[in-house]
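This is the structure, below, for whatever I ask next.
Missing here: one protein chain of the complex. Every other protein chain is in place.
This part shows subunit A:
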């Protein structure tokens, strides 16, 4: 699971309405896997990100203490920053671990890089 996907995952347990995003990440095994940097698709992705959630996650994972809390258009022209954003979103993989909802404590396991968001009967 790349950190990009994490930005799209929210707890969907019945009645869990607050503190359900972003999910806290328990990292048992992670990896940086290089892949091709493509600027235009990355630029198109930015409006779809929840930047605040991304900043919180990056800080919590100690991936980059200087990661900006707010997005500004000037960042798009900062080549070094865009490469760093690519590294965070596209190259940082959580292979084993879990996603934990801070609102209801539901634990979503991550196995072989695949997050499992399936709920039990009672939770639907």
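Methods note: a residue touches a chain if its C-beta (ideal position, glycine included) is under 8 Å from a C-beta of that chain, and two chains touch if they have at least 3 such contacts; residues count from 1.
Everything that follows uses one rule, which is that contacts and distances are computed from a predicted model.
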Practice task
Determine which name in "ER-derived vesicles protein ERV14", "UBC core domain-containing protein", "Protein kinase domain-containing protein" or "Methyltransferase small domain protein" the UniProt entry assigns to the undisplayed chain of the complex.
Solution key: "Methyltransferase small domain protein"
Handout entry: Where the missing chain touches subunit A, by residue
Key = 1-2, 4-5, 7-12, 21, 35-36, 38, 40-45, 48, 50, 90, 108-109, 111-119, 121
